[in-house]
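Of the protein chains in this complex, one is absent; all others appear in place.
First chain written, first letter: the chains are A and B, and each begins at residue 1.
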Amino acid sequence: MSLIATLARLEAVATGRAQPTATVRHRRLSQRPLVFVPLTTAGEAGAPLGALVGTDRDAPRLLVVPQPRDRDLRFAFLAELADVVLPYIDSYADAVEAAERNETDPETGKRVKVEVELCADAPQLIVPSRAGVDYVRLLGRSMRFRRTAEQDPQTPYPAPPRVPLLGRWLTHFGERSRVPGSALLQAVTELLGRHWATGQSSLEDQHLGALLAWIDPPAGETGAQAALRAELARDADGQLLCPPAGPATDPAFDNKLLAPAIERYDRARTALAAAQDGLQADDLLGALTAAEGEIRALVSSRMLPTWDAVWRGLDLLRSLPEGAHVEERWTRDRWSFTGHRDRVVAGEPPQPRRDDAVTAANKLATREREQARLEAQEALDDPLVMAARRLAGEAFAGEVVDVVMAYGEGKRPSPRPLVTVRTEDLPHLAERAKVYRSLGGKPQAAEFVRWAAEGDAGRADGGHGAGGAGLLVLRIVDKMGRGKEPEAGSVPEKGDRLCFTLFEHEQRGGAKLPDPEETPWTHGGPPGEQTPEAPDSVTQEDLL
Amino acid sequence: MSTEAAFDPGTAATRATDAILRDTLHGTARGVVVDSPPGAGKSTLVVRAALELADAGRSLMVVAQTNAQVDDLVERLARKNPELPVGRLHSSDADPYDKALDRLANVRKSAKAAELAGLPVVISTAAKWAHVKVDEPWRHAIVDEAYQMRSDGLLAVAGLFERALFVGDPGQLDPFSIVGGEQWAGLSYDPSASAVSTLLAHNPQLPQHRLPVSWRLPASAAPLVSDAFYPYTPFRSGTDHGDRLLSFAVPSDGSGVDRVIDEAAESGWGLLELPARHTPRTDPEAVRAVATVVRRLLDRGGAALADGSPDPTPLTAGRVAVGTAHRDQAAAVRAALTELGVADVTVDTANRLQGMEFDVTVILHPLSGRPDATAFHLETGRLCVLASRHRHACVVVCRAGVGDLLDEYPSTEPVQLGTLVKFPDGWEANHAVLAHLAEHRVPWRP
Partner (left out) sequence: MRGTALRQRLAELRGPDVPAKALDARALAALAANPGCKRRAILDGAGVDKAALAGALGSPSAFGQSQFALTRGNAFEAKVKADGGAELLRLVHERLDPAARPPVDAAVPELSAIGPEGRTARTALALREATAAAGGWTLLDHPMLALDVAGSAAFLEPDAVVVHPDGSWTVVEIKSFPMLDGSADPAKVGAAARQAAVYVLALEEVAARLDPAPRVRHRVLLVCPKDFSNLPTASAVDVRKQRAVTSRQLARLTRIQDIADALPEGACFSPELPAEQLTAAVESVAASYAPECLAACELAFHCRDRSRAAGAVTSLGRSVRAELGALTTVEDVLAAARGETGDPRDPAVAALRRAAGLRAEALEAAAGAEPPAGLWSVPTPAAGAVPACR
C-alpha cells in the first residue's frame, strides 16, 4: 500500500469517514448493469440456494431453490437464470458499429486491415463481492459442459436448453474479469475499495455492509460504529441484522431458520407423493406451496439487503466523474464481448477446462500489458494516483524555469531542446533515463540529462535534501514535427507546470507466440487432435 | 574419508565440464540442463560450449536475459577467439548495446536477424529473440540464466532451435509476474514458472548436470551458502582456507566499523549489529553504517591476495560492492557514499547484482529494522544473491531483533495442488545465515 493510501486510511480512522483515494471513477459503469446477488448452499460445490437478478433496482427477479440438493430443482433454477441473463446479453449483441482490425492475411502473411463488426456497447454484470465473482466463474464452469437432450439424447441428466450457453457466457465474464481494468464483470466491494479508503483493513473491506458504513455512515454515527453494527449485530434470534453479501450464508441462518424450513418442505413433498386421492393431494399441495413460500421468503430476506447495498454502492460510484481513459478500456471490453459473441455464433465448442500452453502464455501477456496500461492511465487520469507515483519516485511535477534550443547531431539536425524543470519531487532518475509527459493526449519523450546546480550545490545522485527543490535538465526528443524548427506548442515554455513520468504511457504489443499446433517440444509439443470436452461425471443418487 | 582428502576441485570441475560438453556436442537428447551455483564458472562454460559448437560447424544462437549479459558474453567470446564472427542482435531502441562492442572487429551488430544470418554465433536477449522469425531453425542454442527466464519466454523462442544447452543458477531470484497467475499453478507449462521447471516437467529424461565447485566463494563462504540455499545440491569452494588473504595497511582504530572489517577479513564474514529499532526502509543509521564501512575499507589500504598469486591486489572502489533489497535503499547508500566522498563503488539491489562478483561486499540485511517480515524479504533467492557475490569477505549491516522477527512470521501460506514445493524454505535459510553471522557479530552503537 502506498503511503498516501495509508494516510487516507488513518485519516478515515481519525475522522470516522472513508477518505477518497481517487478523484475520478476509474472503471466503466454501464447505464443498465445487470446486478446479480447469488447465495449458495454451504458445503456443496455449485449448489445455488437462490439469487436476485435484474437491471431494475426496484424489481429484482427472485430465484430460489427450495431443496438445493435436488438436481431437478437446481436445473430449474439455472434455466430460469438463463432466461433472465441471456436476453440481457443478447440485447447488446445486435447493435453493432463498423470497425477495423489488423489481421494476418493467410495468403500473403502480411498484416492487413479488415472491416469487422464491433458491438456498440457491452453488457455488464455487477456482483456484491470478490466471492461473487468467483461464484460466477464456478457457475459458468458447472454449466458449460452440460449436454441438452437436443445435443445428446443419451445424456443421463439432460440440461435445460440454453443452460450450457449461459455457462459459456458466465465463463467468459469470469475470465475477462481477471484482466486488469476490465469492467464486464465487477464486484462492488472492489469498486468501492478502489475509490475510497476506510478506517479498517482491506480484509474487513470485503464485507459490503461494513464498507458502505464507512463510506456513507448514517447520520449521527461514525463509520466505525456503523461498520461494527453491520458486521456483528444480531437480533434476538441470533440472526445477523446485516446478512453477509454472499454467496456464503451465515451458519446461524442455515441452522436455525433454513434447515428447519427445508425439512418442512421435504416432509410436505414426501406427504404429497404419498397422497391417496386427489382431494388429499390438493391439501398437501397447498402445504407444499406454503412450505416453499416460506423458504422463498427466508432466502429473499437474506438477499434483499445486499441487493439494496449493491445499488447504493453504484450510486456512490456514479457520483464520481469518469476518468479520461475509461472509455478506451471499455472499448477493449466491447472487443472482448464481440469476440465471444462471434465464437458462439460460429458454433465453437465451450472454453476448455484448462488452457493449453500457448493460450495460458497469451493470457498472461495480455494481463501484464493491461496491468501496466491501467497503472499508467489511472495516474494520467487522476492527480491523486499520480501523487502516489510521484511519492514513489516514478514521476515528478514541476515548473519549467529555462528552455534552451539545441539540435541533435546527424545529417539533418532535428530540434532537441533542453528544458530545465524545478521540482520538489525525488524521482529515481538513472543516467539518460527516458521520461514522458502527456502532450495533447500523446506521450512526448524526453531524456534525463543531469541535475543542474542551483547556486553551486551540485548533486551526484538523484536526491535533494528534504523540503528543498531540485533543478533537472531534460532533453526533449520527439513529437516536435519533421522540420528544423519545432512545431508550435510542442516544446514546453518557461513557466509551464508539467508532470513527467518515468513509466511509459502506452504499452507495446508483445511478441507473437506460436500457434497452439506449433507448441515446441520444451512445452510438451503440439496438443494433437482436440477432442471435445466430456461432460462432468455426475453423482448417481438423485439427491447429492 | 579418503575421497574427502582426495577431493581436487580442479579435477571435479573439469570432469563435470567434460561430461556437459560431451552431452551437448555428442549426446542425443534435445536438451541438456546445467545447474550452476554462484561463481561456479557458468560464463566460462557458456563461452567454451559456444566455441566448441561453432568449431563443430553447428549454427548457434545464444539466449541471455538482459542486454548487459548479452554484451558481456559477446566480449568474452571475442576475447577468447577474436577471429570468430559473432552477431549481436539488438533492439531498435536508443543505445541498444554497449558501445565497447564497436571496437571488436568481428562482431557484427544489427536489429534485424536477417542481416546476421550465416554467422556462426548470434547472441541476443530472450525478449528480442521472441520477435525473430526463421524458416529454418538454428541447430543449437545456449540458454543462459535459464532459471531466471519465465516459461512463457521460453515458449516464445523454443521454435527457433533444434537442441539447446540450458545453464543457470537455481538458487537465485525466481522470475515473477506483475499479475496473478494462480489459475495456471500446478500446470506443467504454468507461464509464470521458470523455463527450466517447464522444460523438465515435459522432458524429465534430459541429462542434468551440476557444476560442483564455486571458484568465486572462498572456503569461508561456500559451506554456508551451500547448506542454506542448496541443501540438496551441495557444492564446494575451489580454494581452501588460507588461499585467500585480505589485509589492511592501516590498523584498526578500535571502532565497531574497523573491528567488523577485521573480523570479516579474518573469517570471511562480519555482522555489524546496530541496536534493535523499527525503522523505515532507508534507516539513516544503517545506511550511514554501510557507507562508513565502505569508506574505511578503502581508507585502510586493503590488499587482497588470491589463488597463488604472489602480488596482492589493492582493494579499490571497483572491487567493492554494496547490496540492498530495495532501490530506495540503494539510492540512499549512494547518496551517503557521495557525502563521504566515495565514488565508483557499485551499489545495487539483489536483482541487479545477480551474476556479478567483487572482492568485498557490504550488505544491508533485507530484514534490518523491519516491523514485519514479508514473503518478499524472506525470499531465499534475494538473500542468496546478496550473500554470494564476494571472493574474500562479506560484511552484513543489520539491526538486532531479526531473529524475533523471523519467529513471529505467520506461516499460513496457501498451497496450490500440483506445484513442486521449493526448497529451501526462506525462513530456514534466513535462520541458517543469521546463526552463522552471530559468530562474527560486532555490536555497534553509531
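Everything that follows uses one rule, which is that a residue touches a chain if its C-beta (ideal position, glycine included) is under 8 Å from a C-beta of that chain, and two chains touch if they have at least 3 such contacts.
No experiment lies behind these values; they were computed from the predicted model shown.
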Contacting the left-out chain in the complete assembly, out of A:43, A:87 or A:410: A:43
Listed residues A:251, A:410 or A:509, member touching the removed chain: A:251
For chain A, residues in touch with the removed chain: 1-4, 6-11, 13-14, 17-20, 23-24, 41-46, 138, 141-142, 196, 199-204, 209, 212-213, 215-216, 218-219, 224, 226, 230, 232, 235, 241-243, 249-252, 254-255, 259, 305, 308-309, 311-312, 315-316, 319-321, 353-354, 382-384, 386-388, 390-391, 426, 466-467, 536-539, 541, 544
Contact set of chain B toward the excluded chain (per top definition): 182, 185-186, 277-284, 332, 369-372, 374, 404, 407-418, 420-421, 423, 425, 427-428
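Following the convention adopted for this analysis, only the chains that are shown with their structure count from here on.
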Mean-CA-position distance for chain B and chain A (Å): 38
Chain A partner contacts - residues on chain B that touch it in the complex: 30-31, 95, 127, 130-131, 151-152, 154-156, 158-159, 177-181, 183-184, 187-192, 195, 198-199, 202-203, 327-328, 331-332, 334-335, 338, 343
Sites on chain A touched by chain B in the complex: 178, 180, 354-355, 357-358, 360-361, 364-365, 367-368, 371-372, 393, 428, 432, 460-463, 510-514, 518-525
